[in-house]
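Missing here is one protein chain; the remaining ones are kept as they sit in the complex.
Here is chain A:
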Amino acid sequence: MSTPTTDRRAPAVGAGPSAPTDGARRPPATHAWRGRRERLTAGAFMAPSVVLVALFLLAPFVWTVHRSFFSDTRTTPFSWFDNYALFASDPALSRSVQNTLMWVVGTVVLPFVLGLAIACMTDAGRFSRLARLCVVLPYALSGSAVAVVWNFMLTADGAVNQVLTGLNLDSLAHGWLLTWPGNTVVMILANAWQATGVAVILFLVGLQSIPPETLEAGALDGAGSWQRFRHIVLPQLRPVSIIVIGMSLVNGLKSFDLIWVLTQGGPGRATETLAVSMYNETFLELRPGAGAAIAVVLTVIVLAASWLYLRRQLDVKGV
């Protein structure tokens, strides 16, 4: 929209008010008025989005940053970086950071590897549609519903331990949600069970967009199936991989619902991630300043991770 406007305005400015004009050219005053009108129109179209984003995203964020510099006592005095210092002094927050890192690694690696493997295996198989449906179906469930199902399986007297006991593997039965880091690991696995579906869909789309000629050419050149996958399929799945990893990265950093329903961040505060800690500090421990500091740190991490990752990937692609 801006390019034609600039193109039309440029000659008028160059011609000057007293320059002779041909019959097709409009008077400069009309051009200026038209340019203003187009800018106003563009502004009017953009205004609702800008206002909404400013009102519901930027303003709360600015307020959150502001609140994070004030303490949580009744008079809420300015406290510099005291709330941020909690990351160094509060063991629950240190554990929360550890858990968040585990979630990020788990939610990036598992859906990526499993999604790619399942997509490749079900791309052209006899029961591929059924297999795909089975994998994709959990993605249609809400995080809370998934958590309820896994809670039924993972409690000390739940389905998993009952099966283990039934198989005379009592020694393996234990409280899956009670001890760290096992509880965080099983929740990451539960999350992968749900999140792999979308990765499968994306990889299938990517696989179907690969020209078969490239694979045939590779086969004619004597490349084996692993070589074809490694050197022909995988490079062509790069755009899809960028999306899958990018989405998983952000999902890992903001993971909340599954944890909240399964353990509420407990026992103790052993399974909290930064998102759960933010909620816990703000609404349960009634420390909105500390909660705001966690929110700011989490936002910075999400933005930095997304920006660093996408910038690198897009640069490599040459976009």
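We adopt the following convention: contacts are C-beta pairs under 8 Å (C-beta built on N, C-alpha and C of every residue); 3 or more make two chains touch, one makes a residue touch a chain; residues count from 1.
Criterion: contacts and distances are computed from a predicted model.
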Protein name, per the UniProt record, of whichever chain is missing from view ("Succinate dehydrogenase / fumarate reductase iron-sulfur subunit", "Extracellular solute-binding protein", "Membrane protein" or "Cytochrome P450"): "Extracellular solute-binding protein"
Touch criterion as defined above, residue of A:Val97, A:Val160, A:Val233 or A:Ala270 at the omitted chain: A:Ala270
Residue among A:Ala147, A:Leu177, A:Ala192 or A:Val296 that touches the chain left out of view: A:Leu177
Absent-chain interface as seen on chain A, which is shown: 72-75, 92, 155-157, 175, 177-180, 264, 266-270, 283-287
